[in-house]
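Please see the structure below; I have some questions.
Yeah, one chain of the complex is gone here, protein chain that is, but the others are all in their spots.
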Amino acid sequence: MKKIVIDPITRLEGHGKILIYLDEEGKLRDAILQVPELRGFEAFCRGRRAEEMPQITERICGVCPEAHHLASAKALDAAFQAEVPKPARLQRELFYNTYIFSDHLLHLVFLGGPDLLLPDAEKAERNILGVIKRFPDLGRKVVEVRAQAQKILELIGGKAIHPVFALPGGVAKPLSAEDRGIILAASERMVELGKTMIAVFHEEILPQPEFQSLLLSEETWLPTHYMGLVDENLAPNFYDGLVRVVTAEGAELFRLSGPEALGKIAERSEPWTYVKFPYLTDFGWQGLRAGPDSGIYRVGPLARLNVAERMATPLAQEEYERFLDFFGEKPVHATFAYHWARLIEMVQAAETAAKLAKEPELTGSTVRGKLGAPGEGVGVIEAARGTLFHHYKLDPQGLVEYANLIVATTHNAPGIGLSVKQMAAAVVERGMPDEHLLNRVEMAFRAYDPCLACATHFLPGRLPVAVEIYDAEGKLLRRVEG
Amino acid sequence: MKLAVYWTGSCGGCDVSFLELGMGLLEVLSRVEIVFWPALVDAKRRDLERLPARSVDVTLVNGVIRTAENKEMVEILREKSKFLGAYGACAHLGGIPALANQVNGVTEIVFGPGFRPGAPLGEAAEDAPPELLPEALSLDEVVPVDFVVPGCPPPAGLIARFFEAAFAEAISPGRIFAGEKALCEECPRTREDRRLTRIVRPHEVQPDPEKCLLDQGIICLGPVTRAGCGAACPKGGMPCTGCLGPTPKAGDPALAMLSALASLVRAGEEGESAFPEENKILDSLVDPIGTLYKYSFAKYGRPLLKLARKRQEVRA
Partner (left out) sequence: MPEFEPRIVAFLCRWCAAAGADLAGTSRLQYPPNAIPIRVNCSGRVEPQWVVEALKAGADGVLIGGCHPGDCHYVVGNYKTRRRIYLLRRMLAEMGIEPERVRLEWISATEGARFAQVVSDFVAELKRLGPLHGNGGRG
């Protein structure tokens, strides 16, 4: 029995190992993506001041701190029964769309991008340095515009990485007219870069036969259900909306508020990884497999484009139509379509930011809503990687009694595991894989742009556990619920 | 210059922070050879293990030391590196995840009824996820550290300062790449006659944007925290919470700040008749550990906590 270990996996956020188990004939027995990290936020958040939660929970992830910062603020808005005044809401939304743009850009160029832009590169070149070498102009533009986007985050958030501005009921301070001017100019550069990246995608990436085969082959096709936030027009909205779940066959399963949707999700743990596996309670746990009768669902760019009926902005809508045209059917189950979906969302985020930057009330001085007594609240938001729930219970002093988070990449943990297994099977089919082929196995998770620090924030406690007893042939004999 | 960057119990923010150099990043990248940096390049653990001892010129480690694997990896990196530094608050002081040290019996919670890490069914024990260490530690508890680039994450100015020193081969041992003076020196807010007549929480008030936050009753750790970030948080309307770590003279930043806050509290003239009112003000400081040890609980609070635990064991 042989074993191939990829350690560590690279060009993503977080720690991981891929373990590929082969049988005597060298065929795949099993493949898992193991997450070996764990910090325990839900445990040490207890006893903390409620208003600190946006700053504490954002340290779950330094790539998407903005998502936690605002999901946390929204949970606190609910817990304090506060209504956020328009200038504060505009600040938050503008900030948030800028973050989505920046985070997606990071993945498209620094993380997943090198695989797509440099398909034949050797290991040493297969990274941002290689990208900058091959596309120096694009590289420079990306670094420049990203800096401008980060400037927006700093002006509104106080800091670009680990912002400080969100509070229950609003934000820390009003935005000045001068800052708005800088933000407006930067947001227009963001839209420009979005257009450039679309052109690059259609010129450099989409035409590649290898990429086309990744998009259309069976070995990367995973039929799951999908979850994402939509606005009243059934377009994706990153900051707010209802949680919509669409089945693998394209029917709406439900469209609910954050707290209600939370009740439709359960989580399951396995001893060999520190990430939990969520599933839809409507289907129950049917094992780690995809399909219309399984409880497994996916989140993130591809999921959001699958649950939406249209995009919210014109350039994004144009590209969305080209995307749907290419695949011919919906939902799109092709895992590598995540990259294209990410690009489309990046453009919507830029367009939305540019629109919001023009709103007159953005510089309004009323930035805090009235707060009621501290209680319980749920905040839901779409992080770049998918739906994010924060649920808090506060005591009468406004200290955290209980915190539960379901984080984007956690929802995708089953999907990622399945995609890695699919690709590993395909790769070992062709014989003992070389470094290049092993990278393909990694490409299978990179499509999801996973954030494993996010996925593994919790300290497992009294979790419901099931013990499954298998016979020598791997047939399930007995299952005991703990 | 051969560079390695590694993350242990990390959020990834420190790895992203290099991008805040903007165009400066392109210059840095053109002058380094990245031998190991899982976030950005595809070098694997076995590539690191194959490197000769002390062949990496500079290694930056970010993240709290939380698992057995974290400890293993930094020990390997220490062996391979000429200079190894703590990058970011978690490696420097424990960071926010070090607050987990306060959770009683972390190991019992993790390995309690319901969960034990183990290998996939039928596979070798070595395939299990790494065990959690009983405590979350700062980097210098595990390996000798040559320098620190502090912050959560380190601000661009300090990162630039660091690379300048690194390229000039001028990293003096023990150097902390931040200011020696307190944050108050950098803060644009005006300080008046300092008197803490109330302690309020940031969401309870809308502070005057020009005046010192501490003067307005909002707990700001500026007085005990190193300068170097341009007072980003106070400029953003929120108090400093101490991420750059204590000034050289502060010692334990929580106890230093505790002392300062107590000094500043006033309920009218000082005197016996003011005691009850003073106590009321002091009582409105809630969650002292989370407020004062926010980033530094591994390095500073933990030794005292350990004392409490040791006694609980002996008692039991």
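Lettered A and B in written order, each chain numbered from 1.
Note that a contact is a pair of C-beta atoms (placed from the backbone, for glycine too) under 8 Å apart; a residue touches a chain by one contact, two chains touch by 3 or more.
Please read these numbers as outputs of a predicted model, since none were measured by experiment.
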item: Partners of the unshown chain among those that are drawn; value: B
item: Of B:Leu21, B:Leu214 or B:Ala256, the residue in touch with the unshown chain; value: B:Ala256
item: Sole contact to the chain not displayed, among B:Ile34, B:Ala68, B:Val205 or B:Leu305; value: B:Leu305
item: Residue numbers in chain B that touch the chain omitted from display; value: 251-252, 254-256, 258-259, 261-263, 265, 270-272, 275, 278-279, 282, 285, 288-289, 292, 301, 303-305, 307-315
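Here, only the chains that are shown with their structure count from here on.
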item: Rounded Å distance between chain A and chain B, as computed from the means of their C-alpha atoms; value: 26
item: Contacting residues of chain B [partner chain A, same complex]; value: 7, 9-17, 19-20, 22-23, 25-26, 29, 34, 38-46, 64, 66-67, 69, 95-97, 99-100, 102-103, 106, 109-110, 112-121, 123-124, 127-130, 132, 136, 152-153, 201-203, 206, 209, 232-233, 235-238, 241, 286-287, 289-291, 294
item: For the chain A and chain B complex, residues of the former touching the latter; value: 3, 6-15, 19, 21, 30, 32, 34-41, 43-44, 46-52, 55-56, 59-63, 65, 106, 110, 123-124, 126-129, 132, 139-140, 143-144, 146-147, 150, 154, 157-165, 167-169, 172-173, 269, 271-274, 367-368, 371, 397-399, 439, 451, 453, 459-465, 470, 482
